[in-house]
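As you look at this complex, bear in mind that one protein chain is not there, while each of the others sits in place.
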Amino acid sequence: MTPLLSIRGLSVQIGRGTPVDGIDLDIAPGETLGIVGESGSGKSLSLRAILRLLPPQAKVTGTAIWNGVDLLTLPEPDMRRVRGGQIAMVFQEPMTALNPVLPIGLQITESLGVHLNLRGAAAKTRATELLDLVGIPDASRRLSNYPHEFSGGMRQRAMIAAALASGPKLLLADEPTTALDVTIQDQILKLLLRLKEELAMSVVIVTHDLGVVAGTCDRVAVLYAGKVMETGPVRTLFTRPSHAYTLGLLRSLPDAAHARQRLEGIAGSPPDPGALPPGCRFAPRCGFALDACRIGDRVLAPSAPDQLSACIRAETVMAA
Amino acid sequence: MYVLAILGRRLGQIVATVVLVALLIFGLMRLLPGDPALMLLGDRATDASIAQMHHDLGLDRSVAVQFWEFLVHTVTLQLGDSITMRVPVISLVRDGLPITLLLTGMAAFLALLIAVPLAFVSALRPGSWMDAAIRTVAQISLSMPVFYIGLVLLIVLAAGLHWFPVGGIGNGFFQDLYYLFLPALTLALSLSAVLLRNLRQSLLEVLNAEYVNFATAKGLPRRMILTRHVLRNAWVSTVTLLGLNIGSLVGGAVITETVFAIPGLGRLTIDSIFARDYPVVQGLTMVLAIMVSVVFLLVDTVQVLLDPRMSK
Partner (left out) sequence: MSATIAARRRFVLPPWSLLGGAAILLVLLACAVVPEYIAPYSPTNFDFRSLLQPPTLAHPFGTDNFGRDILSRTIWASSVDLQIAIFATLFPAIFGTLVGSVLGYVGGWPDAIFRRIVDVLITIPFLVLVIVIVAVLGPGLGNMYIAVSAVNWIIYARLMRGEVLAQASRDYAAAGRVMGYGPIRIIFRHLLPNAVAPVLVYWMTDMALEILLGSSLGYLGLGAQPPTAEWGVLIADGKNFMTTAWWMSIFPGIAIVLAGTGFSLLGDGLASMLRRGR
């Protein structure tokens, strides 16, 4: 099956650092892909780089093929049609991502006007439907409300409605639940999954929360220090990780089945993107590391059916 | 309705502040050296006439009573009589206030006209040569005292090129606009440097705000993002800034009026200080403080209207 979006060698350079360094990812139609990593792993930057939302001082290289065109070199007017119209994005903080001085309704209808040429009463009707769709009660009355008049969960719903207004085929969600209360988190994730089915979209969810990935995603990519460490179907990757870093992440999770087991964290902290270690970037913190881990470049190689790992000790890790 | 409640509360605060301002000015004026009665009577003073004058001026009553009378007089606009000019202070205010209001109003308008577009040019391309040039000029005008800006404009545009009169005011409104243009420009240049600097900073913040990223991600054209998402928020900070700087604008007007020999409240204040005409100084300072307070209230109103968060 041809992927919906195919990313090759995506790198982001800011100053002397390279926080995203040669990422390859494919997103299939109808798929939900999770991108996990610690803060600073480059997961949010990659997402923003795809839609070219980064400030000019960030240098983006690589390709992102969408419908046969490279989004990273597409002329700006064409790119505008892709943004919102074909690929939408929701952000972590609805309080800052929604404009505080504009009514919610306007922030939905402005997208309708640009992409679908819907204006006036027609746009208003559609906006009401959208608010209804994302589960905001009394939708028609709330169009004239301002973001500060909504609760946190409602704001996130409204932002999703604004993002999805023009019927995109792919939704990029940047930590969509991190800013919310735990009880609300679950509702928003369920909403995203429902919308994905109803609108026949693919979804990319960036998160640091493995629980979110386990509950929502089909496939997952694990990022560390700007590189993909491992990708694969959620189920096999979580039960038999083939990268020492993934194993470390999973072992640092509290697990209901092993309630009395001691939690293991990963010692140390991620490297500074301006001073990366040679060889595998995780090697300095890795319990499996050999001398060979500290030299050479890593490439993703099959470690199991459908599963790719950049770990040269994949077999040992899978046996652990 | 929230709006009215908020503004009502602000009005109450402002009235309380003005009463305290009155107390401060009243206190300061009691400290003025020299006996006003002596000054009024001059060489003709005798002990009896001084006592009589003290009684006429109310200076023989207790300080509290005097302050209360001062307050009542201020509220009822009985600001007393000028010692040197022998006319009621209120008539001096009536002559000078329109001129000072016109001058500061023109200056604020010109300052916005200068600062807002330049701040946009600067903030849209930070680090460009335009940005560098604009910031350098702003830095230099920030280091220029108002009276010096005025003199430079006078020397070049009035004395040198004869485009503008050297000072004074005109005859009628439209001539006034012409006469007041240079002084207003003087004030505007000094104010716009401050506005520009702060506005550039807040524009940069707005341009990097997440809601601008979200608007971009929705596929809106750049122009629409700027006019709708950026400009709206920028106005809020512009109005706030203007309000914060109203004091220095009025202070600048005092100096500008002196430099350009404009018969407004500012020059009158300076003249009265040199003449030790304390009822005039007292009355004018009150009027200037009330003027600033009214502007504060206006700024609050505009803020509430522009920013829906304020009315909560």
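First chain written, first letter: the chains are A and B, and each begins at residue 1.
Basically, a residue touches a chain if its C-beta (ideal position, glycine included) is under 8 Å from a C-beta of that chain, and two chains touch if they have at least 3 such contacts.
This one's a predicted model, so the numbers in the text were calculated from it and none came from an experiment.
Among B:Pro117, B:Pro145 or B:Gly168, only B:Pro145 touches the chain left out of the display.
Of the listed positions B:Pro221, B:Gly247 or B:Pro308, the one in contact with the omitted chain in the full complex is B:Gly247.
In the full complex, chain B makes contact with the omitted chain through residues 13, 17-18, 20-21, 24-25, 28-29, 31-33, 139-140, 142-148, 151-152, 154-155, 159-160, 166, 247-248, 250-252, 254-255, 258, 269-270, 273-274, 276, 281, 285, 288-289, 292-293, 296.
In the analysis below, only the chains that are shown with their structure count from here on.
Rounded to whole angstrom, the centroid-to-centroid distance between chain A and chain B, based on C-alpha atoms, equals 52 Å.
Interface residues of chain B facing chain A in the complex, by the touch rule stated above, are 208-211, 213-221, 224, 228-229, 232-233, 236, 306-309, 312.
Per the touch definition, chain A reaches chain B in the complex via residues 48, 51, 53, 55, 80-85, 88-89, 91, 93, 96-103, 110-111, 114-115, 146, 148-149, 159, 162-163, 165-166.
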